[in-house]
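Complex shown without one protein chain; remaining protein chains in place.
A, B and C label the chains in the order they appear, each numbered from 1.
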Amino acid sequence: MAAVETTYREALRQALIEAMTEDETVFVMGEEVGRYGGAYGVTKGLLEMFGENRVIDTPIAEAGIVGAAVGAAMTGSRPVVELMYIDFAGLTMDQVANQAAKSRYMFGGQIGVPMVLRMQGGTGRSAAAQHSQSLESWFTHVPGLRVVMPATVNDAYHLLRIALKCPDPVIFIEHKGLYVRKGTLDTERPDGAWGQSVIRREGADLTIVTYSRMVFEALAAAETLSAQGVSAEVIDIRCLNPLDDETLIRSVTKTGRAMVVTESVMTSGFAAELSARISERCFEHLEEPVLRVAGEDIPIPVSPALERGAVPSPQLIAETALWLVRRIAPSWAA
Amino acid sequence: MAAVETTYREALRQALIEAMTEDETVFVMGEEVGRYGGAYGVTKGLLEMFGENRVIDTPIAEAGIVGAAVGAAMTGSRPVVELMYIDFAGLTMDQVANQAAKSRYMFGGQIGVPMVLRMQGGTGRSAAAQHSQSLESWFTHVPGLRVVMPATVNDAYHLLRIALKCPDPVIFIEHKGLYVRKGTLDTERPDGAWGQSVIRREGADLTIVTYSRMVFEALAAAETLSAQGVSAEVIDIRCLNPLDDETLIRSVTKTGRAMVVTESVMTSGFAAELSARISERCFEHLEEPVLRVAGEDIPIPVSPALERGAVPSPQLIAETALWLVRRIAPSWAA
Amino acid sequence: MTAGGNKLLLEHYRTMRRIRSFEERVNELFVRGQSAGSMLHMSIGEESIAGVCRAMEPGDSFTTHHRGHGIFIARGADPKRMMSEIAGKSDGYCSGKGGSMHIADMTLGALGANAIVGGGIPHVVGAGLSYRNRRLPHVSVAFFGDGAAQQGILYEAMNMAALWKLPVVFCCINNQYGMGTRIDRAAANPNLHERAIACGLNGLTVDGSDVEEVHDAAERILGAARNGMPGFMVINCYRFYGHARLDKSPYREESEEVEGRKRDALANARKKLLARATADDAMLMQIDDDAEAEMNAAVDHAVAALSPPVDTMFRDVFAEGEPPPRPLRHHLSMILGEGR
Partner (left out) sequence: MTAGGNKLLLEHYRTMRRIRSFEERVNELFVRGQSAGSMLHMSIGEESIAGVCRAMEPGDSFTTHHRGHGIFIARGADPKRMMSEIAGKSDGYCSGKGGSMHIADMTLGALGANAIVGGGIPHVVGAGLSYRNRRLPHVSVAFFGDGAAQQGILYEAMNMAALWKLPVVFCCINNQYGMGTRIDRAAANPNLHERAIACGLNGLTVDGSDVEEVHDAAERILGAARNGMPGFMVINCYRFYGHARLDKSPYREESEEVEGRKRDALANARKKLLARATADDAMLMQIDDDAEAEMNAAVDHAVAALSPPVDTMFRDVFAEGEPPPRPLRHHLSMILGEGR
């Protein structure tokens, strides 16, 4: 099939449909995934196509739902749970971290838990403090989980397809601001292998490492920077854990400067892991410290102006990059 | 009162007793805190002293318990919840991160949640994957929480006393391996101010930054190192968030080399945050990359030999430090 | 007829009318592009919660779910500050930090609205502990939906309340739907109060189209709770419109909606008042007009109010006087700035 223009939402939907068609053991469960079609429309039409046994509307009981998925995965099924908002993860962390993630290990390899836990996070809808978080680092801190965060339409499709073949639990984090984003889907050509970091734009002066929605903010910043003669390499890591750090290291070894961009709050966020790894491995090549441009260390406020201010913007990324590369201090650095 | 020799457990107990005597609004709740005296004996005797209304044995319902504490804190009480094991945090993360931590913010400053959530973590008892974790970085990633991890007997007392006066929720993490540890308690003289990092041993060649039980492993390593002519400065950060990074930065600026030691698994652990901060601020003074010596990225196995191997030992710390400072590769670095 | 009699019914009517008008104006705020986001959950069809709120005393506290506007109005909150908050404005109840789903007013015992389904439920157990320990005569009421009744934390909270005989009431507003899922597709036993009884509480279900019945039941349930018998009451009603502003409820039959909207506590109260000759048409129209005017003014107020200055985002993470979070730009300046 040739490449087509479609949306992130449609790409996810197509991946689910194909996986469910191919593999009878795949089923979808979660709040409002059936009749409602999913809070963000990803599972629209699936109920009609696959019936009530494979597209299961659940009660509002996140811990129980994830727990049920764990049991289903242990008994030959391949459940896909939609958690609606990553903000609800707190209700499920026991089932995710103590059950799904550790079962294979605790039981000495006897029991696998091949399930996919889909959820979406991030800001942009004035959804306030309990519906706007970016909590990926809770998951990356749990051995036994694979954590994936697609940015592009093509990745949304391909990474979900692969996640649905993975023998271990996959935390699949979408971004609420990306569902309507258009892009090219080529079902034959993934952006990169599973687990591989991908260079989205080549550059020579600094490396910007990021993922999910921030890939586009970083690319926009890179565009601005290029107009000012600064050439930024933008890397989309896609799979946070396990992380393909070799690609980052090669890039930073070349550019000598690195900036990590995340929407999640800075303290103990995944930006810290990326920063630490780059500093560890590229020490001798770094001209400047690895910078973190991350969300403010605050809950997300509802006011649109405050919400926008709480996470990195292309302008902030570009200004900071210019500072890093050219030592041009931005207006706000008095 | 003069300084006395006592245990970490007794110091905690004394802090609770004094706070409850001083402040009528303080009460303790949790599984087995009353008749049983606490799974690790910290609340022994409190039921007899303060009665059933202030020492509340709860059903096994972690989410509900923490939620009840949130409500109590909102209505003029100052609850201390004992969570028994940090491994059960997954059941409570919604109440901790979405409720306790965010209430003040979401409600525009109207509502404070002055509660203390005590729990213990770490390895050392062959308690396996669901009773041996070090999950502090889940909490340090949540704006609105104070995260405290005492290592010494004196800190156990003083930090808990201050936590019980803090207007915001405090996550107070003890270590199962420290309860019986002896040390000096001087109720007049804290090891340092609330929020301040403390230098436990001065040194010139490298800075070891750590907290909780690993302070003692680092000190043991420093002893070994000193016999080999390497002088290590050991810093106990005590309060993880907010973090007094100035003390670390001054030290690393002086020594030029830094190692961060944690028991928690490396990926996305608090070691990453410490590493990133030191690299950011001490870039020009660093002779070598900041190293992380952390727990292996695996669940904790039950076999005592495997368990020991899964977390840093004094020997590993010392060997790695020697490598870092003297470029003497350890036996395992083939 | 009921305890307070016809005068009380008129009071209920006024409260319910104000709630409905408020919700209709929230809708308008959205249409005018002035609301902070679209996560606006209107409580039209649930106005008889006014009966529960009327049974509460000063000093009593409550938590609400995401669909709490009506409860705040009924407990005496200021519609202007509510509307401002819904618009994300500076003079809103939460200084523009919370929005529609997080209104709170400590002066009214409003411990806050919650956007986590079930999130606010256990808080009343703790409030009950505070009251018991300090020998205060208050009750704490948790308001939540039928959907929330499938969350495990409700059972943990109910058990603790019953075990410790706390002055606590769980009030389940059964509007028949959790988003697109009807109660019979969410609960194996939709008679939710039976579960509460089995957990050791005082449980009942009341017809939400009759505010007097709701009020009577609430008086009983709250009274018992004040005396150490925690209660659970279900208000049976119907969600007249979509789940949130953008939902058009395509998952329900037109006919069901038509039937459902007949369970209208406001219309019923009006009918009763006229039948009992407690009020005439003119009097009721005056009440209606007053409510409309009040809520229109709230919208105008909110539209004119200022957005919070961007710097206020760093306030209220911790208490005043505690070290605030370090802004990113400050952090970057420490790394790259002159003094580095």
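In the analysis below, a contact is a pair of C-beta atoms (placed from the backbone, for glycine too) under 8 Å apart; a residue touches a chain by one contact, two chains touch by 3 or more.
Values in this document were obtained by computation on a predicted structure and should not be read as measured data.
In the full assembly, spell out which visible chains the left-out chain is touching.
A, B, C
Which residue, A:Gly30, A:Pro143 or A:Gly269, contacts the hidden chain when the whole complex is considered?
A:Pro143
Out of B:Ile199, B:Ala220 or B:Ile298, which touches the unshown chain?
Here the residue in touch with the unshown chain is B:Ile298.
Among C:Gly76, C:Gly200 or C:Gly337, which residue is in contact with the omitted chain in the full complex?
C:Gly200
Consider the whole complex, including the chain that is not shown, and state which of A:Tyr8, A:Phe27 or A:Tyr211 touches that chain.
A:Phe27
Suppose we count only contacts with the excluded chain; which residues of subunit B make the list?
31-32, 35-36, 39, 57, 59-61, 63-64, 87-88, 91, 125-131, 266, 288-289, 291, 293-299, 301-306, 309-310, 312, 316, 320, 323-324, 327, 329, 332-333
Please give every residue of subunit A in contact with the chain that is not shown.
25, 27, 29, 53-54, 56, 58-59, 61, 63-77, 79, 94-95, 98-99, 103-112, 143-144, 146, 166-168, 195, 242, 280-281, 283-284
Residue-wise, where is subunit C in contact with the chain that is not depicted?
Looking at subunit C, the ones touching the missing chain are residues 150-156, 158-159, 162-163, 185-189, 194-195, 197-201.
FYI, only the chains that are shown with their structure count from here on.
Nearest chain to the global Cα centroid?
A
Which chain has its C-alpha centroid at the greatest distance from the C-alpha centroid of subunit B?
Between subunit B and the rest, the longest centre separation is with C.
Need the CA-centroid distance for the pair subunit A / subunit C, whole Å please.
Chain centres of subunit A and subunit C, defined by C-alpha means, are spaced 34 Å apart.
Go ahead and note the Å separation of the Cα centroids belonging to subunit A and subunit B.
Chain centres of subunit A and subunit B, defined by C-alpha means, are spaced 30 Å apart.
Spell out, as numbers or ranges, the residues of subunit B touching 2 or more other chains.
Correct list: 63, 94-95, 98, 105-106, 143-144, 280-281, 283.
Mind pulling the subunit C residues that touch 2 or more other chains?
94, 96-98, 102, 114, 116, 119, 152, 317, 325, 331, 335
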